[in-house]
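Missing here is one protein chain; the remaining ones are kept as they sit in the complex.
So that you can tell them apart, the chains are marked A and B in the order they are listed, and the count of residues begins at 1 in each.
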Amino acid sequence: MNELVKFENYSLTFKTLYGDVRALRNLSFTINSGEIVALVGETGCGKTVTALSIIGLLPENASQTGKIFFKGIEVNHENVKRIRGKEVAIVFQDPTSSLNPLYSIEQQLVDVLVSRWDIPKSEAKEKIDGLLRQVQLFDVDRIRRAYPHELSGGMRQRVMIAMALACEPSLLIADEPTTALDVTVQRQILYLIWELQRARKFSVLFITHDLGIVAQLADRVVVMYAGNIVEMAPKKELFSNPLHPYTSGLLNCALDPRKKKLPEPIPGSLPSLTGLLDGCIFRERCGRVQNDCGILTPELAEVRPSHFVACHLWREQRG
Amino acid sequence: MVEVKKLKKYFVLRGKGLWGKKYFVKAVDDVSFFVKEGQSVAIVGESGSGKSTLIRCINGLVKPTSGQVFLDGESVVGLKGNEYKEKVAKKVQMVFQDPTTSLNPRLRVFDIIVEPVLAQQRVPKAQLVDLVNDLLRKVGLDPKLSDRYPGELSGGQCQRVAIARALSVRPKVLLLDEPTSSLDVSVQAQVLKLLNELRQTFHLTYIFVSHDLGVVRNVAERVFVMYLGRIVEIGPTEEVIDQPLHPYTKLLIESIFYPDPNVEMKKPAIVEEVETTMNAGCRFRNRCPFSTKECEIYDMKPLEASRDRYVSCIKWEVMERWSS
Partner (left out) sequence: MKLIRLALKNRLAKFSLTIVSIFALLALIAPWIVPYKEQALGEPNMAERLLSPSLRHPFGTDHMGRDILSRMIYGARTSLFTAVSVVFLSALIGVPIGIAAGYFGGLVDNVLMRFTDVFLSFPPLLLALLIASTLGKGLFNAILALVITWWPWYARLVRSQALSTKSLAYVEAARAAGVSNFMIMFRHILPSCIAPLAVQCTMDMGSAILEAAALSFLGLGVQPPMPDWGLMISEGKAYFLNYWWVPTFPGLFMLVLVMSFNLLGDVFRELVDPRLRRRMLI
């Protein structure tokens, strides 16, 4: 296993009319090659901007500190273009707005192939059939000539995946790719991603808030809250031994259709992201808060094998 | 309490080109059911099933093409003005999916909540203040929030305000259109708990629309599964989810991702796309592994499978035997 992406004390702040918004605080984690990492959290936790910062797609008012490494090399303004769309591809949540409504599917796929591989258009056109079949779009002739609005949501998302895979990336970032889709289509798309990943062994950074998807798709899970990583562990370990109070609260809240059980909700609401904060970001909502939690910011530390948590409750067990 | 009879809503669209032929989108196609007073039922389906159109036919936001809707025994289709206020608005209210667009961002919480009340009659300000404070407390919010604007509240708080608004006219029935789909998971549980409590306190009848069976399991006693405008299965929630009879219901259940890491990633059973242009016969037959010639003429009327269980499938007994 080698490290494909590494975040080292990475922080991201947005300067706005209302003050400085600290979107990410001291992020440190790794994505290894060939693994599926799920980035889990609720609205505002910073999971989308984490993904965008790998490829440098941040707005102008963003200021960053810390480092991001890709294949061992530090990512900066100049070399980020070499990985964007080439080594790292991204599939967004809404397939409708990610595809240009004025161009046919064929034209858009050709565009991607030409810019990635620098091949002539004619050669790119030949590859389209293969790409579409890979994502199980078998009615190739009709789909090539179709425009995005003529396809269903599921088909559009498959086209997006085809576009991403056309780049033959080492890392596929999927930002809530099935949230806008129906349940039955969701299963198809996620199985597709899973199957392709098992075959081609690229890494996947899968962003979601749905713990059901995480449970079946991910190898490792990173839990985020209000811009911080609070826990990180292999999937089975996380579900059976959630250490951070937020993680156990979140797992509790996942509704299982097989049982009738309404969970105890997590009290309170998200803290504001502006303003400096010492101490644990979760303390106002934590059921097991202690004195230190207000003063000392807990660090992410390995408490069990491969299981990292940022919480004072597990201080003694740090390796 | 609420009865829907042979309800149809067809949207007319034009085909391609200047002289495109008119064709119909049968959003709701001959749906009949009833809900008893005090019950909580869920209408489950994916996009295109017609569930949202169906409940909007119940409270008159959408005018049905044909069919009837009865509230408390009275027909309410096509009512307007004062009759609408008397017979519909006072009895049925709706909670919408997206809390950010269901509250007018330029109005204060107070004005939002009292709008339905003031539409019915003049009420002195002091009484309104009492009403609002009482409602806010009942939905778990601090009465001081009545001065705020929706933009200053979180998603969960906005949805509670929407619930308070719906309850302000003391309706008997609440129509809830995916009320928790836009909320975070941690907030969802809070809102669902609140809804269950309110139903007990105010003796309400709920008609839930949802695509999420986890939510449905926890709030509804009875479930209606819809597919392309028609009801395909009816029954008590636990039975339908644990032992689905219709192939579409089975597909829905199989597609769920359970928050259980020990479950293996399963290949989806059916890959074919939804076919919306079929006009005769069972609409699901192009995706159904059990379909035969007879399915082309079957009109999808619900058949009684057992007490209180209905399936719109002529092959359900075959499948029952096959899977057990």
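Operating definition for what follows: contacts are C-beta pairs under 8 Å (C-beta built on N, C-alpha and C of every residue); 3 or more make two chains touch, one makes a residue touch a chain.
All values reported here derive from a predicted model rather than from experimental measurement.
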Across A:9, A:61 or A:306, the one contacting the chain not displayed is A:61
Missing-chain contact, candidates A:17, A:102 or A:199, resolves to A:17
Given B:9, B:26 or B:165, the residue that touches the chain left out of view is B:165
Cross-chain touch to the chain not pictured, restricted to B:10, B:23 or B:84, is B:84
Quick one: which of B:104, B:262 or B:279 touches the chain that's been left out? B:104
Just checking the interface: what residues of chain B touch the absent partner chain? 56, 59-61, 81, 84-85, 88-90, 92-94, 96-98, 101-104, 106-107, 115-116, 119-120, 162, 165, 169
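Heads up, the rule we're going with is that only the chains that are shown with their structure count from here on.
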Taking the mean of the CA coordinates per chain, how far is chain A from chain B in Å? 31
Of all residues in chain B, which touch chain A in the complex? 46-47, 154-157, 184-190, 192-193, 196, 211-218, 238, 241-242, 251-268, 270-271, 273-274
Applying the document's contact rule, which stretches of chain A touch chain B when the two form their complex? 42-43, 136, 152-155, 182-188, 190-191, 194, 209-217, 235-236, 238-240, 249-251, 253-266, 269-270
